[in-house]
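Down below is the structure, laid out as structure tokens.
All protein chains but one are shown at their positions in the complex.
Per-chain residue numbering starts at 1, and chain names A, B and C are given in the order in which the chains are listed.
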Amino acid sequence: MAISKTVEGPQAGCAGVQSGMTLMLGGFGLCGIPECSIAELVKLGTKDLTCISNNAGVDDFGLGLLLQKRQIRKMISSYVGENDEFERQMLSGELEVDLIPQGSLAERCRAGGSGIPAFFTPAGYGTEVAEGKEVREFDGKPHILESALTADFAFVKAWKGDSAGNLVFKATARNFNPMMAMAGKITVAEVEELVPLGALDPNEIHLPGIFVQRIFQGAHYDKRIEQRTVQTRETA
Amino acid sequence: MAISKTVEGPQAGCAGVQSGMTLMLGGFGLCGIPECSIAELVKLGTKDLTCISNNAGVDDFGLGLLLQKRQIRKMISSYVGENDEFERQMLSGELEVDLIPQGSLAERCRAGGSGIPAFFTPAGYGTEVAEGKEVREFDGKPHILESALTADFAFVKAWKGDSAGNLVFKATARNFNPMMAMAGKITVAEVEELVPLGALDPNEIHLPGIFVQRIFQGAHYDKRIEQRTVQTRETA
Amino acid sequence: MLDKNGIAKRIAQEVRNGWYVNLGIGIPTLVANFIPEGMEVEFQSENGILGMGPFPMDGDEDADLINAGKQTITAMPGAVYFDSATSFAMIRGRHVQLTVLGAMEVAQNGDIANWKIPGKMVKGMGGAMDLVASAENIIVAMMHTNRAGASKLLPSCSLPLTGVGCVKRVVTNLAVMDIKDGAFHLVERAPGVTVQDIAAATAGKLVIPENVPEMNID
Partner (left out) sequence: MLDKNGIAKRIAQEVRNGWYVNLGIGIPTLVANFIPEGMEVEFQSENGILGMGPFPMDGDEDADLINAGKQTITAMPGAVYFDSATSFAMIRGRHVQLTVLGAMEVAQNGDIANWKIPGKMVKGMGGAMDLVASAENIIVAMMHTNRAGASKLLPSCSLPLTGVGCVKRVVTNLAVMDIKDGAFHLVERAPGVTVQDIAAATAGKLVIPENVPEMNID
């Protein structure tokens, strides 16, 4: 019989998050971010968080909301533009920032969830990113050794999910969500639609429920667009 | 405009395979094996092949057909039971065999396709598999360094595919097919049904077509069952 | 003394609500038959399914839906299919809570040998090395002695190893034993089996507590 992961909502989803913990948060820019869990973390007010997320949101949305309340001590990201409060805290030294090449970030999360403690990649060789890391040549090409990342909690957002924690993402909102779900000690999935067990085709699930410990349906999604780029119907 | 990978059939699919090459072949047991490509390789008669495949087929099907014609010089697999001809050739020294833990085999193929030359895994530490391999402790637990696998040709089998090489597998016939597709210099996909471009939902594709160089619809599939286990309707 | 079903029945008692479980070929496969109705447990098969169900009805078998023993199976509601890399990510990443597998030999330090007999045909380790290297809970299901009557619970393994220091519990036709501090610790006796029977069949160091209850497997 399938293992039920359903919890009431973001409050139950975030239960146990404590100051000083390391969190992973899925999403790319504002696309596919766990909006409801972030709102709940703001309410909880837990401090000194280390947040692993590809980006840091914008001033008034996404992880920017946690930054505003100074809940984050350290960010581990690949790109952190578009956020003035982030810049202020970073320059003032309040916020520690660890920048990681995007592909290494993705693979380090996957490795963390897959029991692979370290792997070699060519990305970052000869740059600051390689400082202090082992270098080894394979096929005459230098690679650096990167280590796995894990988190106390991973917060991910999917399009559909079932009580067993099986997830289906929509379009490019998938991004970092599956690997971060794999790497969380406790993974909390919020979904736009929680469907009955058996409603998802077992052949069409993007992330097996084994990687998810809690799942809830979000009450509301803003889904803000960072760069609305369109063709006007006249010119097309 | 999508890149078209469609070729006429197995003959065009296997064009360029030469004696002495390294091939990957998807499938687990007889489930999800590239039946049509194997039949064509038997016809071609290329020799001294190194075949990377989780299993070695049975005497009269799957890779057993290539073994019967003594086309394989070396097998790289995790489990090679159920094949008398295999046993005979191995014991007589005609056939070289490299046995690899199944999870390491899967991950080494994925690594080969992903530009990751090596990674650490705990599997096989303290066993013959670890002989000659670097050992390193992470979190107090010993791991061994495993290297990536690639192949001159990878032959995979999917349920559906389109001209761009996008693939959808069925149930547990997916198994090693996606990772081997990633690791082939030339990857040949055979499918039960070649559907028109755009017929596959971009959200429901298991293997992106970028990993596939040739695709054809197989004329016929045997899909043999190795262990038919059923409940009789009376007893159930 | 237990038969194969008895061993499976006893191991089923070790399974906890909410666990993902990987069952090896042979006796371990039988464990699925003894999980209490309504218990939330999912079976993983390393060839790429989570939520494995019973064998299909005659005529419903599907060549594309098998388990790691290559047997035709069915999928339960909430099941999911995935590729081999993802499957072993689950196993290596310790997302599967329990692995049950057979063995040729188990040593008092937790070493296990179950894949190769020198001089005989080697079939390969399949997924066993990945499973034993990673699972938090590994239970070995086997007969206490081999066909020649020799103990399979040894001071050290004589056969090539599958994994080192990984087995925590062994359930045989005679007993349940925990492995710790370099010894087999007797936990339970099979019905009708005496502590002396077990001691006689165990070549490795055996620690016998004062009270060794008989298993309750009804």
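The rule is simple: contacts are C-beta pairs under 8 Å (C-beta built on N, C-alpha and C of every residue); 3 or more make two chains touch, one makes a residue touch a chain.
Bear in mind the structure is a predicted one, so any value in this text is a computation, not a measurement.
Although one chain is omitted from the display, it touches the following shown chains in the full assembly: A, B.
Across A:124, A:161 or A:202, the single residue that touches the chain missing here is A:124. Across A:85, A:107 or A:190, the residue that sits in touch with the chain not pictured is A:107. Where subunit B meets the chain that is not shown, the touching residues are 1-4, 110, 112-116, 162-164, 166, 182, 197-198, 200, 202-203, 205, 208-211. Subunit A meets the missing chain through residues 28-32, 54, 77-81, 87, 90-91, 97, 99, 101-107, 109-110, 121-129, 159, 169-179, 206, 223-233, 236.
Note that in this section only the chains that are shown with their structure count from here on.
The chain pair with more C-beta contacts between its two chains, of A-C and B-C, is B-C.
Chain geometry summary: the mean Cα position of subunit A and that of subunit B are 32 Å apart. One simple way to say how far apart two chains are is to compare their mean CA positions; for subunit A and subunit C this gives 36 Å.
Computed centre separation for the pair subunit B/subunit C is 28 angstrom, with centres defined by C-alpha atoms. Residue numbers of subunit C whose C-beta contacts span two or more other chains: 49, 75, 81-82, 88, 91-92, 134. Shared interface positions of subunit B, defined as residues touching 2 or more other chains, are 107, 121-122, 169-171.
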